[in-house]
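Comments concern the structure below.
Rather than the whole complex, this shows some of its chains in their spots.
Chain naming follows the written order as A and B, and within any one chain the residues start at number 1.
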Amino acid sequence: MSGRKLLMGMVGGGRDAFIGGVHRAAAHLDGQVNLVAGCFSSDPEKARLSAEDFFVAADRSYSSYEEMAEKEASLPVGERIDFVSIVTPNFLHAPVAKVFLKKGIHVICDKPMTTTLAEAKELKKVADESAALFFLTHNYTGYPMVKEARERVRKGELGRILKVVSEYPQGWLLDSIESEGQKQASWRTNPKKAGASCCIGDIGTHAENLGHYITGLEIESLCAEFTSFVEGRELEDDGNLLIRYKGGAKGVLYASQISAGEENNLSIRIYGTEGSLTWYQEHPNELKFIPKGQPAQILRRGNDYLSEEAQRFTRIPFGHPEAFLEAFANLYLEAFRAIRDRLDGKEPEQPYDIPGMKDGVYGMAFIEAAVQSAASNEKWTPFPDLA
Amino acid sequence: MSGRKLLMGMVGGGRDAFIGGVHRAAAHLDGQVNLVAGCFSSDPEKARLSAEDFFVAADRSYSSYEEMAEKEASLPVGERIDFVSIVTPNFLHAPVAKVFLKKGIHVICDKPMTTTLAEAKELKKVADESAALFFLTHNYTGYPMVKEARERVRKGELGRILKVVSEYPQGWLLDSIESEGQKQASWRTNPKKAGASCCIGDIGTHAENLGHYITGLEIESLCAEFTSFVEGRELEDDGNLLIRYKGGAKGVLYASQISAGEENNLSIRIYGTEGSLTWYQEHPNELKFIPKGQPAQILRRGNDYLSEEAQRFTRIPFGHPEAFLEAFANLYLEAFRAIRDRLDGKEPEQPYDIPGMKDGVYGMAFIEAAVQSAASNEKWTPFPDLA
């Protein structure tokens, strides 16, 4: 440990914003950070009040992210922010990230990384040229039981993977709440702010990333059906996909924002030649593992029978449930470890288990292929070559 | 009531056969039937032993179904069988059914009805010309909570249906058990006995029928991906479909026989503009109903708050679970009611709630469209016109 709390900045995430609050809680949970600077809102009054809420000094509450990057970078290490969390609508991710990366300030960015694949590749170039680190908060990979799932797959307990079923139904966009001014709905359904996809870009990409994280499978081609059920909505609010993975596995993936009664019901089922795994995000402390021909096993967070990787990201004993914020905080913990290692000039003791630039580019390729397929009469749309 | 037990015959279903035993239990459960004749096996010794097991007199244990139809039809009503249950492998359904229909003996036939759509249409002609009734055991529609689901949709409690997700994963064909002589696996994976589809024909058709029964939605076009994961297997053991329904609703339907750890995990989720319904066959006494913006309601069999239709098919009080055989028996109860009405020359008091010829033809059209789509590079295969 580098002997002091890390200093955090934030772009976006003012009062009442959803994901900004999540990032702050996740960052604070383990007592390793002080939030000392921010550009919380384009509305100056809201920015000021937000800074007060978050105990950020007035002189480090900035009105533009460019100014923030400029000024913070000019402060000495130990006073300047060690990293910035970007929690704006999608279209600002890349511009903001570039500015900070160029100033050598580490970036933790919400997903999807950009609004197009081209923009993602461009951002990658900037990151490649920067000494600063870039992390992407595909937060569902932070759950200990998701890590356990990956370990089980890696150890071969499922044999060869045959099929992946990932679902992500929500219902919050069933009505046209964007036309009533609901803020998040407004930008997510707006192609200028969200990019070319709403539902798949927002949550389908989480479902894809989850399967990719656990199985390592890469998509060969896909077949997508997009629907915009709500009148007047430009982007899709429901997307269903058939997937062919390299090597012969098959996938069904769907995401929906118009499924009445569904809250945030991300789930994944992975079937192999030797067994299967099932995980539900809304009951994240459990992972069902069924070895072929044997009773289902309910693996539960915090037990000694779990892998070291699942244990490493567990804070409290079994039966004391951890949940969304703890999983999100697990990404921050890995980012902190990486940042501290940089500060201390240390090599990592083990790889940092946190998504980054590669996942961001892959995710944008997935979104773009899905958008393209949805508009196509071809049955199978090939996944873009990222090499 | 016509004052006596109905007399039942059976073709197929000898000792150890799966579905024959199910039909017998379902038929017997309510004490309305005597099994008095059968052609239980092509193996004479097995046929004889089976007759003994089932308390069928030796002289009514037939060695061919043609002989059985002939002889039984020659007996006077009250002595001859009132109906025959056909529980053979698929390829025999049509030939056997035709013989009995032509003799004026009512038929209860297992699904899928035939092996091709053409054969289905042909059988329909025979049935149309016969005075005898024809029933098809899409048994999952016999569950009271499935009937409740249909009633809720009919009453508009879900609003306009937007999306249907139906899944039917099993794992029993994950290994090549047909090559080890497992009897059911052998014929189901054999195109000569099962028809052009294994997985979709056997269980995908149940999933489709279930959605059709509950929602009334008709398929406009579909996009199917079939896989045969087990080496050397001719027919698919896994099928994934995207569906476009007439009127704009969308569907995801998949069936699998290679999903390790899955038993008979048929489920359906129906999303409308006003609410959603979820039902799992393995927990059949519960139906989850979520009115938009309200708490999920767990509707349970046997309660006064259920529709008359759900109550009509309930035998025992809430909390005393009913299950697969009772649901199957509900189809038999409706068939019995129809047969007794015929015997008594009565008009039905209410429509018979049991699948029949129309469902059989529709089901074969679904299977054929799925097979065709799976072999096609076109994204969308239109559903055959059945008019």
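Keep in mind that, in the parts below, a contact is a pair of C-beta atoms (placed from the backbone, for glycine too) under 8 Å apart; a residue touches a chain by one contact, two chains touch by 3 or more.
What you see is a predicted model; the values in this text were computed from it and never measured.
Participant: With 2 chains shown in place, count up the copies in the whole assembly for me.
Facilitator: Full complex: 4 copies of the single sequence.
Everything that follows uses one rule, which is that only the chains that are shown with their structure count from here on.
Participant: Go ahead and note the Å separation of the Cα centroids belonging to chain A and chain B.
Facilitator: Whole-Å distance between the two chain centres: 44.
Participant: Which part of chain B faces chain A closely enough to touch in the complex?
Facilitator: By the definition above, chain B touches chain A via 158, 162-163, 165, 167, 169, 171, 174, 223, 225, 227, 229, 238, 240, 242, 244, 250, 252, 254, 256, 258-262, 269, 271-276, 290-292, 296, 376-380.
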